[in-house]
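The structure that follows is given in the form of structure tokens.
Missing here is one protein chain; the remaining ones are kept as they sit in the complex.
After this line comes subunit A, so read on.
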Amino acid sequence: MSLLTVRDLRVVIDGLHILHGVELDVAATGVTALLGRNGAGKTTTVKAVMGLVPRTGAITFDGADITGLPTHRVVRRGIGYAPEDRGVFAHLSVAENLRLAERDPNPAYDLVFELFPELKQRHRQPAGTLSGGQQQMVAIARTLLNGNRLVIADEPTKGLAPKIVTEVADVLARAAASVPVLLVEQNLALVRRIAGRCAVLADGRTAHQGDAGALLADADAARRLLGVGTHHATPGGDSR
């Protein structure tokens, strides 16, 4: 049983057809990875799910059709979103960034500060002065404050140092134990480590859906679908 299903998702922006019928099933447990080369439509797909771009098709979350909902109501259904490039408010402090994300009467600050003790120390610091890794922690923390039923993380390890990538991966793996995660990711070592299922996009369409480990173990399929060799990939590094 899928928690989130996407059928025939199409997105046209300024006359350009970005997605031509994406199909996606996000499992109700664990991490589902959304893979594909640059420009395949991964970010547009999650933005369409969030209602951030105009879209047609059918998006069903926990049995309810959310295709036509405005973004804030999609989120209130219980979807936490950590966007590509993190989307932290640079002029607001860390505390203000987190406070803005509060939706539940009792936000889970204990969990967030246990996962990211640094954010507690840097409570008053403007988020724009944080390192990329710390900003990513703020972005992920905002999704974990509320009792979400799904977390969508768009390339959370992009541009981060290998040590921080490992840290972020640990947090995602831990979060995935209690809430399903849809993970857009280029770091295949990370995907291999924490993802159960995966979907691969190519040119705005779904090219493959299945078990992530099986896909990455099949060197030919991985090269054909993702354009990379996978056997050198190591945790903590980019897919080299």
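Basically, a residue touches a chain if its C-beta (ideal position, glycine included) is under 8 Å from a C-beta of that chain, and two chains touch if they have at least 3 such contacts; residues count from 1.
Here is the rule we go by: contacts and distances are computed from a predicted model.
Within the choices "Branched-chain amino acid ABC transporter permease", "Carbon monoxide dehydrogenase", "Heterodisulfide reductase subunit C" or "Cardiolipin synthase N-terminal domain-containing protein", the name that UniProt assigns to the complex's undisplayed chain is "Branched-chain amino acid ABC transporter permease". For the options A:10, A:37, A:99 or A:158, the residue in contact with the chain missing from this view is A:99.
Here the missing chain is touched by one residue of A:17, A:72, A:120 or A:224, and it is A:72. Where subunit A meets the chain that is not shown, the touching residues are 50, 52, 70-72, 75-76, 81, 83, 87, 89-92, 96, 99-101, 103, 142, 146.
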